[in-house]
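Mind looking over this structure? Questions follow.
Missing here is one protein chain; the remaining ones are kept as they sit in the complex.
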Amino acid sequence: MLQIRSNKIVEHTTGFCDIIDITPTLREQIQKEKIRKGLLTIFVSGSTAAVATIEHEPGLIQDLKEFVERLIPSDHRYHHDDRWGDDNGFSHLRAALFGPSVAIPIENGQPCLGTWQQVVLLDFDNRPRTREIIVQLIGESE
Amino acid sequence: MLQIRSNKIVEHTTGFCDIIDITPTLREQIQKEKIRKGLLTIFVSGSTAAVATIEHEPGLIQDLKEFVERLIPSDHRYHHDDRWGDDNGFSHLRAALFGPSVAIPIENGQPCLGTWQQVVLLDFDNRPRTREIIVQLIGESE
Partner (left out) sequence: MLQIRSNKIVEHTTGFCDIIDITPTLREQIQKEKIRKGLLTIFVSGSTAAVATIEHEPGLIQDLKEFVERLIPSDHRYHHDDRWGDDNGFSHLRAALFGPSVAIPIENGQPCLGTWQQVVLLDFDNRPRTREIIVQLIGESE
């Protein structure tokens, strides 16, 4: 019978496009809940962070940082900044573009990720943050 | 026991990157279906609209409109326009980039959104539209 389980994981980030590999923590959650077959949903609460998949190696992480800086520059003045004065309009736009959630099927107790495909938290805010990520499992236990 | 419930919500948009906050409607659906713990999937039918999360305040909404106009200009001539003559190639590209769905866990009868994080419908088409959004709930009732 299908069951649903949710856990929160907490990550401390440096902000400024900090990119953290959360794959090991996700694998632990699946193992702890003994889900063999199911659906893993990862969702980050907050409007200046996102969740994505990427190969988490230093060269590519640097490429991603440079890409988002070129696409949505942090030194541009945004309307959001004029209204709120917290100067993180660029953080909000980046988060909206990448999105807050990823859904991954689970087979044989493992997420169906490729060998070089990791799940990452992207913190686009302009200061260090403590982030809550919801890890939800829908599936059949052993 | 887990159940699955789907409802359609209808939004009338102005097109041209109209951005509508649908969070209150989503909260009503969760309450109506009495889901305490579950998964909320929001999906928009149609190839020129998208669903995303963002802080829905006027400054940032203006920033998002300017960003998509800069990224995928509406005054550029697209191959799609040459074939179909409806001049909305830019609308299709924007929708493909942002994506049609967002998945959000529900805890204690509420979606796990951050305080400043709203769910929005983005209508990128080049004319007013009536949009159908599927709100699907998988979860345990009270």
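Per-chain residue numbering starts at 1, and chain names A and B are given in the order in which the chains are listed.
The definition used in the following text is that contacts are C-beta pairs under 8 Å (C-beta built on N, C-alpha and C of every residue); 3 or more make two chains touch, one makes a residue touch a chain.
Since the structure is predicted, the reported quantities are computational estimates derived from the model, not experimental observations.
Touching the omitted chain from chain B are residues 1-4, 6, 39, 41, 43, 45-47, 71-72, 78-84, 89, 92-93, 95-97, 99-101, 103, 134, 136, 138. Where chain A meets the chain that is not shown, the touching residues are 1-2, 37-39, 52-55, 57-60, 62-64, 67, 71, 97-99, 102-105, 107, 112-114, 116-118, 138-140.
Here is the rule we go by: only the chains that are shown with their structure count from here on.
Computed from the mean C-alpha positions, the centre of chain A lies at a distance of 19 Å from the centre of chain B.
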